[in-house]
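Removed: one protein chain of the complex. Kept in place: all other protein chains.
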Amino acid sequence: MISIKNISKWYGSFQVLTDCSTEVKKGEVVVVCGPSGSGKSTIIKCVNALEPFQKGEITVDGISVGDPKTDLPKLRSRIGMVFQNFELFPHLSVTENLTLAQIKVLGRTPEAARDKALKLLDRVGLMAHKDKFPGQLSGGQQQRVAIARALSIDPIAMLFDEPTSALDPEMINEVLDVMVQLAQEGMTMMVVTHEMGFAKRVAHRVIFMDAGKIIEDCTKDDFFGTQRSERAQLFLSKILHH
Amino acid sequence: MSGYDFDVIQRSWVYLFRDGMTFTLTLTALAMVGGIFFGTLLAMMRLSRFSILSYAAGGYVNLMRSLPLVLVIFWFFFLVPYIGAWAIGAKDPVKVGSFMSCLITFTMFEAAYYCEIMRAGIQSVARGQVWAGYALGLNYWLTMGKIVLPQAFRNMLPVLLTQTVILFQDTSLVYVISATDFLGAAAKVANRDYRLVEMYTFVAVVYFIISFGLSLLVKQLQSRIAIIR
Partner (left out) sequence: MNYNWEWSIYLAAEPGGTGIYIKYLVIGLGWTLATALAAWVIALAIGSVVGTLRTTPHKWVVRLGNAYVEIFRNVPLIVQMFLWFFVVPELLPKALGDWVKQMAPPWGSYLPAVMCLGLYTSVRIAEQVKSGIGSLSRGQGMAGTALGLTLGQNYRFVLLPQAFRIVLPPLTSEFMNVIKNSSVALTIGLLELTGRARAMQEFSFKVFEAFAAATVIYLLTNLVVVYGMRALEKKVRVPGLISASPTAGGH
């Protein structure tokens, strides 16, 4: 469904991605991890063209992301994305956050959009907060709203960019639970995260990145087994001890 | 001139306020709306990734900000009739009323100042908000109109209003093209009755009360917004 071929990207003369290739099949859950500055957040933003890249090709459901003729808003409306800092729209209520794209992008009626929004809020357990503003919610609640918002456009795949790293520890699980449920329902997911527990539970594959390169790209069992690179081992031992 | 005669204010206040102050306040309000509209467009151009747009807007803004308002008022006063003629395809410069001329001048001049405020406002909205809008499939105009600009306006509201108080004071400069704003009306009365001291003192007091009152309101609003956030 998502295919990344030989992507390279520079900020000015500084190379942030070097010749990265991988693939996410339909229904597959892929976890991307690596130390900070390894390029993992950048690569996931390239998938829906939030970050431009200079070399290589990314296709989503057969459509080339880098092609200037591609209708990017249309392509993006088929992929859901969840951000590290939630990025809920602070001037809109929780429900309005969920209906905006449905009405303006998908052309649904306000009533239909609202029904869908309430269903999703119910699903993430936040029905009681439907009329609040994002600033009135806790971090964990905001991130669950953000997941619901991403789902509101009925995406064919979901991208998660460090969805739990801005959260207080006691709120991480409520967000992970929603993500696990989503994975078990068969959603195609690409998840940048350090939560190895999540990876062990639901990931099919794990990608390890360092310094803008994909170092390892293997099944979960291989990754957590014994056959892995020294750098990945070092990284894993570091985060598992924290 | 012997003694002061403050009766002159009583004799003329209907004219001063009905004609003069109405002109001043209408001009301020309309130029604010127009200025913020064009200023926002200019700000979007300045931040555009198309360098032609951003250079054009930047050039315009810097030009306006480098020139004295008095000179700009003269420019537009003489230029607008020609632009009007060009716009409707007439051969000779069209006649434009002094209010219209002032309105165009202040809209275009203040747009440059509002532009810088809106630019700061747009940049004050976190980059991730734009990403989130795009990620939902919103295009540029929807992302701007529904997500970035509402937040930019809210963040910049006190500054926009402060600029409007400055605009309110600036409109008194239409005196140089003999328009009858509040100051213009007062000047006419002052010269007719030869009561300059009384009239100009009165004008200063009125402007002070309105400007100071408005800036107190802005301050209050600012502290209220600060609490909400």
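Lettered A and B in written order, each chain numbered from 1.
In this text, a contact is a pair of C-beta atoms (placed from the backbone, for glycine too) under 8 Å apart; a residue touches a chain by one contact, two chains touch by 3 or more.
Given the structure is predicted, the values throughout are model-derived calculations rather than measurements.
Although it is not drawn, the missing chain touches B when the whole complex is taken into account. Checked against the full complex, the one of B:Ser54, B:Ser98 or B:Ser172 touching the unshown chain is B:Ser172. Chain B residues in contact with the hidden partner, per the touch definition given at the top, are 1, 63, 66-71, 74-75, 78-79, 82, 85-86, 91-93, 169-170, 172-173, 175-176, 183, 187, 196-197, 200-201, 203-204, 207-208, 211-212, 215.
Simple rule for what comes next: only the chains that are shown with their structure count from here on.
With centres taken as mean Cα positions, chain B sits 45 Å from chain A.
Residues 126, 128-129, 131-139, 142, 146-147, 150-151, 154, 229 of chain B are the ones touching chain A in the complex. Chain A contributes residues 45, 48-50, 72-81, 83-85, 87-91, 100-101, 104-106, 135, 149-150, 153, 159 to its touches with chain B in the complex.
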